[in-house]
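The other protein chains are all here in position, but one chain of the complex has been omitted.
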Amino acid sequence: MSSSDKKQIKVGILGATGTVGQRFIQILSTHPYFKIHALGASSRSAGQEYGKVTKWKLNTPIPEEIKTKVVQECKPTAEGFAECGVVFSGLDHDVAGDIEEAFRQSNLIIFSNAKNYRRDPLCPLIVPLVNPSHLSIIEHQKKTLGLEKGFIVTNANCSTTGLVVPLAALEKSFGQLETVMVTTLQAISGSGYPGVPSLDILDNVVPFISGEEEKIEWETNKILGGLNEEKTEFDLHLNEKKKLKSINVSATTTRVPVIDGHTASVSVKFRNINNIKKPTIEEIKKSFKEFKCEAQDLNVPSAPKHAIVLHDLPDRPQPRLDRDLHNGACVSVGRVRPCPVFDVKFICLVDNVRLGAATSSIMNAEIAVEKGLIV
Amino acid sequence: MSSSDKKQIKVGILGATGTVGQRFIQILSTHPYFKIHALGASSRSAGQEYGKVTKWKLNTPIPEEIKTKVVQECKPTAEGFAECGVVFSGLDHDVAGDIEEAFRQSNLIIFSNAKNYRRDPLCPLIVPLVNPSHLSIIEHQKKTLGLEKGFIVTNANCSTTGLVVPLAALEKSFGQLETVMVTTLQAISGSGYPGVPSLDILDNVVPFISGEEEKIEWETNKILGGLNEEKTEFDLHLNEKKKLKSINVSATTTRVPVIDGHTASVSVKFRNINNIKKPTIEEIKKSFKEFKCEAQDLNVPSAPKHAIVLHDLPDRPQPRLDRDLHNGACVSVGRVRPCPVFDVKFICLVDNVRLGAATSSIMNAEIAVEKGLIV
Amino acid sequence: MSSSDKKQIKVGILGATGTVGQRFIQILSTHPYFKIHALGASSRSAGQEYGKVTKWKLNTPIPEEIKTKVVQECKPTAEGFAECGVVFSGLDHDVAGDIEEAFRQSNLIIFSNAKNYRRDPLCPLIVPLVNPSHLSIIEHQKKTLGLEKGFIVTNANCSTTGLVVPLAALEKSFGQLETVMVTTLQAISGSGYPGVPSLDILDNVVPFISGEEEKIEWETNKILGGLNEEKTEFDLHLNEKKKLKSINVSATTTRVPVIDGHTASVSVKFRNINNIKKPTIEEIKKSFKEFKCEAQDLNVPSAPKHAIVLHDLPDRPQPRLDRDLHNGACVSVGRVRPCPVFDVKFICLVDNVRLGAATSSIMNAEIAVEKGLIV
Partner (left out) sequence: MSSSDKKQIKVGILGATGTVGQRFIQILSTHPYFKIHALGASSRSAGQEYGKVTKWKLNTPIPEEIKTKVVQECKPTAEGFAECGVVFSGLDHDVAGDIEEAFRQSNLIIFSNAKNYRRDPLCPLIVPLVNPSHLSIIEHQKKTLGLEKGFIVTNANCSTTGLVVPLAALEKSFGQLETVMVTTLQAISGSGYPGVPSLDILDNVVPFISGEEEKIEWETNKILGGLNEEKTEFDLHLNEKKKLKSINVSATTTRVPVIDGHTASVSVKFRNINNIKKPTIEEIKKSFKEFKCEAQDLNVPSAPKHAIVLHDLPDRPQPRLDRDLHNGACVSVGRVRPCPVFDVKFICLVDNVRLGAATSSIMNAEIAVEKGLIV
């Protein structure tokens, strides 16, 4: 069934006036079957036209039909949400927990970009190019909470997303990783609006992003881990009982004067099982180049043609030049070379506002549609 | 003997119109005993007034007495150089090799910022806050070349300089290091003028600097190594015969939109000798804070009050706010914390155009004066 | 006849590896009827594949079919050019004069972005949203030079282009202007690659662009002027004999740390003919909003839906947010308000690399096709 044959699905957007909410609107306004139906924001904006309460910061205009749409409060009973087949959440974490739970309890389906439920043992944490198989815990989530329809799916932190895609390619080709050392150079858009004051970042680097390193170190293991056979429990790499399997991740996160696009310097060591010969640099490059993921197999509308774009030029990827590849839905990898300390070093780049945020939520929902989880 | 009592020493500057040359002039114009006497540049500029041939790019004006000084060719026979007690070289590496050799053969003393002689087994590669003891190979250099007076001393690559100072502090307190993983975020001034095109770096990161990673990985071991008893050979950490002692360094170098100041994300593992207990984070912080170096003991004019400034705020050091500390002659260290993979992670920052270039050359020369090597 | 029915026209690109040349390729690779057939560059690149000799700096990849195309020398006899119905020139002015003349003498049709022939009394200087009627001098150009087919059409300097579109709207509605005072804030891409060194522009403004102010002051009058009845001579506003009609333009041009998009602060005084009442701000806004140009009437493929986008928000237009409107083919105008000194002040913005360069050339050629000048 092609996308154009799909029946239209009404969607809601929570946090619609914020940075991630604006991206949801920009991307969804041309979506083949998701149709924006309800917009939720703070009570300060509710009751007013979207165009009047939003400081729109994207370089395409507000879609005409959205401009005059009346914003609702973020309540499941607010006009429009009840009819939504999917509700996307771009809420700030300080309010996301309660609001998303209220929506779920009202039997609504939430795909959230917020961090609140990422560590929840019932909620899948899905990078669509990596682990859509984790959606199979949803049955257990609904059952446990006694809900007929409502559930929450989260996507990963933006910088984690850019990292786990190449790591997944490596694990798929060469088995489990033992150690990952990563230093990120993150874009200002990752911190929303108003976000980073210009006085802090012009001609500067801020070598600290609160909570970010912990997210990368923890989320990586949940995403790259499996589910048990009963599809009721995550086989966390970090799981204490299965210590051997966890990947030892060490992250340093910094902010740089870049608008969009998180760059990461990564060094990786493979787990040495049975003294199997380590892959060559050429074999590693090949594994990146040929990496195929379920989102591509399912051919969902937001899936990139290539999950990983491998760059050959020695000075790529670069955020300004490469973040727009495949509409920001892929991860760029370059400078694949031996590491004097571990096995291989490379640079990776993700569009933090698209694959790192809104596009992941949307692609996750597309995959859920394809798997019959949204009806 | 205080600085003001020192007798004046005439100095020459090679590559005087370039980025590093301009810094030499800026710093030396207020030096207590080095007096600028001769300026050397390409034959295109020779014979003309300095102010007329130089695109001065510093935020202090050209010193008045330098503005009208006539530029010479970079030949030891050009007017003025013969009287110089010290010749500083800010030459580009494509011409530095031959010119510096010609000056040395004319029994002149060169302190060079160029990379050409850094790996020379007769030339000391000195970061003044780390290994001025390497100056003792100079006797052997002069003897081997049959020179009465002439010699060459080099200082390190700018990013290496920022790294080895905290590494030296750690080795001084806790013994030898085994592994260093470093990712740098380097300023545009590191590449000179015109250097990095603005189209390449505005709203961007360039994850590659040609030859830079190799410099960090190699120079670190020469600088942190020793000299044999006869003061004729460097006890390179990389020395094949003494393999165990070399530090395994893995560097990734990137360029970011910062004017001055190289930031580095560093993770370090101590060599585990006799299962000695590893230092705590507090002990490591203390070692940074209390690090004292020979340049400070000798109280040379350019020595910073603190070789390392330890920052407690979680988001420091930052290039724009911290590069000017102690006139750019110290290294800032912050975010000292445990590394899940190695022993300790931290951020360090060096002013690449001062301690990372001109200030190192000048401080090296001051130390040489103090040790009686310049007469 | 719709664009898709048009017969394909082979086109050549001179200066194909440069900044403007890359834009020509990017835009033309999806053009409905212009097909890239020949690529010309310096003899250094000639004979090699385009992808191998070009430092591609756009954020979309080199079109696949162009990557392996062999680059030719910029000679009319070089392979491929003879078959081209149109040759676009993105050459630097230091070589454009001779090369474009050689192509014209070979009866080829050149649409040039270079400045060399802009002041030529036989060559039209056309901003496609303003004065395509000037194409009617081409007959005279060919006749004068004794050429059957070859001619040269130029487009304006990038900053002039952004200025004359709103000026044309004002003149169309309210008659001739007397005085224009303009200060520009120009993007770095206006100076090509490598262009502006990053050390010159990060955290900085350079209040000078060589030759730029003269171009704005002079070109504005040629573009906004007419042709005589015989279509053989430009009725320059600057024409000495018709002094009264020239617009008094005073320009100051500056460079700011913006990648693409020239902003201008403009103040304008209407010529007071017969003491006619001056238009109100509302009438002026209406004239901008409703401005229609011949390119739109002809419905050529590159014509924007709106020639001028009028912004109501008090802090717009902004280069980063508005340069992409209508694919960079329109001019944004905002902050229309009374001027205490002249009649009206406003801010305008043009995408300097699209409407300010390649898009103008292409749209000019499209108009020429529509007018039967290219056969």
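Here the chain labels run A, B and C in written order, and each chain numbers its own residues starting at 1.
Note that contacts are C-beta pairs under 8 Å (C-beta built on N, C-alpha and C of every residue); 3 or more make two chains touch, one makes a residue touch a chain.
Since the structure is predicted, the reported quantities are computational estimates derived from the model, not experimental observations.
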- [ ] Could you tell me which of the visible chains the hidden chain touches?
- [x] A, B, C
Task: Among C:V11, C:I25, C:A38 or C:I259, the residue in touch with the chain that has been omitted - done: C:I259
Open item on the list: Going by the contact rule already stated, which one of B:I216, B:I284, B:L321 or B:I367 would touch the omitted chain in the full complex?
Closed with: B:L321
Open item on the list: Looking at the full complex, which residue from C:V20, C:A156, C:I284 or C:L321 touches the chain that isn't shown here?
Closed with: C:L321
Open item on the list: Suppose we count only contacts with the excluded chain; which residues of subunit B make the list?
Closed with: 57-61, 202-203, 259, 320-325
Open item on the list: On subunit A, where is the contact patch with the chain that was removed from view?
Closed with: 57, 188-189, 193-203, 257-259
Task: Interface with the unshown chain - residue positions in subunit C - done: 179, 181, 183, 185, 202-208, 210, 217, 248-250, 252, 254, 256-259, 263, 265, 267, 314-321, 334-335, 339-342, 345, 347
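By our rule, only the chains that are shown with their structure count from here on.
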TODO: Have a look at where subunit B meets subunit C and say same if over half of the interface residue numbers show up on both copies, different if under half do.
DONE: same
Task: Chain nearest the global centroid, as defined over all protein CA atoms shown - done: A
TODO: Please flag the chain sitting at the greatest distance from subunit C, going by CA centroids.
DONE: B
TODO: Calculate how many whole Å lie between the centre of subunit A and the centre of subunit C, each centre taken as the average of the chain's C-alpha atoms.
DONE: 41
TODO: Indicate the whole-number Å distance between the mean C-alpha point of subunit A and the mean C-alpha point of subunit B.
DONE: 43
- [ ] Would you mind listing the residues of subunit C that make contact with two or more other chains?
- [x] 57, 202-203, 259
